[in-house]
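A single protein chain has been omitted from the complex, and every remaining protein chain is retained in its original position.
Each chain gets a letter, A and B, in the order it is written, and its residues are counted from 1.
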Amino acid sequence: MSETILVAEDQQHIRALIEYKLKNSGYSVVAVEDGVAALTKARELVPTLILLDVMMPLMTGFEVLSALKQDQKTKDIPILLVTAQSKEEEVLKGLELGAEDYITKPFSPNELAARVKKVLLRHGK
Amino acid sequence: MSFQIFLILALAATATFLVIVISIGLVVHKALHSKTIQRQQKLYTEYSQQVAEIILQDLPTLPEDSTASGRFDQYEILLAPLKDQLEKMTKGRRSLHRKAVKLALIDFARDVAGETSDRLVYFSYSLGLVDDEIKLLQSKNWWDRAQAAHDLGVLRARRAVTPLAKGLEDEHPDVRIQAMQSLVILGGVHSLETILMKSKNLSRWTAIELSIIVMRFKEEAVPFLIDSLQSTDQSIVLFCIEMLAEIGFVSAVEPLRTMARDYPNTVIRAKAIEALGRLGDERAEAMLLELLRNPLPTLRFKAIEAVGRIGIRSALSALETRLKDGVLQEKILAARSIAAAGPDGISLLTSLKNAENEILRGVAQQVLEESRVEPSVA
Partner (left out) sequence: MMALVEILIEIYFYGVIAYFIVVNMSYTILLLLSYREILYYMRHNSFSDYRITVQSELTPPISILAPAYNEEATVVESVRSLLKLNYGKYEVIVINDGSKDATLDRLIREFSLLPSNQVYEPVLETKPVRDIYKSHKPANRNLVVVDKENGGKADALNAGINVAQFENVCAIDADSLLEDDALQKVMKPFLEDDHVVASGGIVRIANGCEVVNGRVTKVSLSRKFLPIFQVVEYFRAFLSGRMAWQGLNGLLIISGAFGMFRRDVVIEAGGYNHETVGEDMELVARIHRTKLEKKEPYRVVFVPDPVCWTEAPESLRILSRQRNRWHRGLLDTLLIHRKMLFNKNYGIVGMAAVPYFFFIELLGPVFEFLGYISMIAMLALGILNVNMTILFFIVALFYGVMFSVGAVLLEEISFQRYPRARDLAMLLSFGVLENFGYRQITLWWRMKAFYDYFVKGVKTWGPMQRTGFSRGAT
């Protein structure tokens, strides 16, 4: 099996948490810690799904998101945004830019896994 | 002669020597310090791995009728290896390791919700971290108290509600702010009652921090804010008025009207008038019109602004008087409120554009110019 999921998150412990959870759920996971690395990896690997934190150094999640959507190769990859607090505008902006779904911190890891699964099902994977 | 000078120079040299020794000491200290930080970082990484594993490990589903303690037993089993590990250490090492565990738990607790977060809360109780933090609330260093107040909120330690409430009266503002934030995490909107009751002399900075909390609840906070209008602390009353105006909830109009009419303190009265303007409720109109003639400039100015915000047409003649008689600041305020009253106001100002009085002319021109800019801004 093994769908590859790219996780871009700058906070080390959260990255470890998500990585661990998703690996446990049977996906293969690649984790990066900033926006630029996220973009490079996404173009290189073309993962099945991308989990993108909004507040990241070098390039914000939004910037990465719009760059990905403009690229022919990556524009169809479903993207899940991870935002801090429930800021309505941020969520709306993300969805407008083409994110599939969003998760707000604090989040429940079980819920995260369930959402990932749902998005993948929706995309027939 | 030369002996005396030599002596003094020798003293100076000794002093210099000492000072250099101290600075080298500082450098060494710095190096050691960074080593401690490195070690702490390594421990933190290790423990955050370990904690991540135990908070994510799948547990067998409990039968329907089982009690909360059944869950806790499961958690205790998850935690057992970590506890053993810590138990076996020497005292000094243990405190270092416990600190790393605490940091990991706090970091996760901040970003995690649901059953996973229940586990974290249980772990921090079971490891005795909550009790440690509660003890730290009594520390003589304010920064330790502030940090503890902060951490207790993140760790969702309900046991800490009472000591945190005491923290609202701490002598250092940072402790007070952290205590407020944590109490709100623990008790939700209801903790506003305690916070508004116990807080005294809010600085503007503290008020900003508290306003961010209040704005998260908006309408839900209104009853608590209205209750605290009775507070004896001026800063609290001002804060509540400000927030009521900001939230803009109708049930605030009645109490604010009473305050605007006959509150003994002018500062608070002025704030209440301003708030009525922002709330824009017609029930306040008659009183605001009356206040346009108040002899106290602070109250009158606020009333002029409030009338403008609501856009009351019947106020035009009173405003025109203020425009003609007032000082420059009052003229500008009055002219703005006239402009806000609609076409009638605009034509009144246009007629004043050629007034004899130079200042009056200038004010009319300026405000007309502003009102042309405004629509494109919005």
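Quick note on the criterion: contacts are C-beta pairs under 8 Å (C-beta built on N, C-alpha and C of every residue); 3 or more make two chains touch, one makes a residue touch a chain.
Just so it is clear, the structure is predicted and the values come from calculations on it, not from any experiment.
Peer 1: Report, in label order, the displayed chains that the undisplayed chain touches.
Peer 2: In the entire complex, chains touched by the missing one are B.
Peer 1: Which of B:G114, B:P173 or B:P223 touches the chain that is not shown?
Peer 2: Touching the chain that is not displayed is residue B:P173.
Peer 1: Of B:I55, B:L103, B:A146 or B:A260, which one is in contact with the hidden chain?
Peer 2: B:A146
Peer 1: Out of B:I20, B:A80 or B:L96, point to the residue that touches the absent chain in the complete complex.
Peer 2: Spelled out, the listed residue whose C-beta touches the missing chain is B:I20.
Peer 1: On subunit B, what residues meet the omitted chain?
Peer 2: These residues touch the chain not displayed: 1-2, 5-6, 8-9, 12-13, 15-17, 19-20, 23, 26-27, 30, 143, 146, 150, 173-174, 177-178, 203-205, 207-209, 211-212, 215, 242, 246, 328-329, 332, 359, 362-363, 365-366, 369, 373, 376-377.
The rule is simple: only the chains that are shown with their structure count from here on.
Peer 1: In the complex, go through subunit A and note every residue touching subunit B.
Peer 2: 11-14, 16-17, 20-21, 24, 105-111
Peer 1: Please give the residue numbers of subunit B that touch subunit A in the complex, ascending.
Peer 2: My answer: residues 45, 48-49, 52-53, 55-56, 58, 104, 107-108, 110-117.
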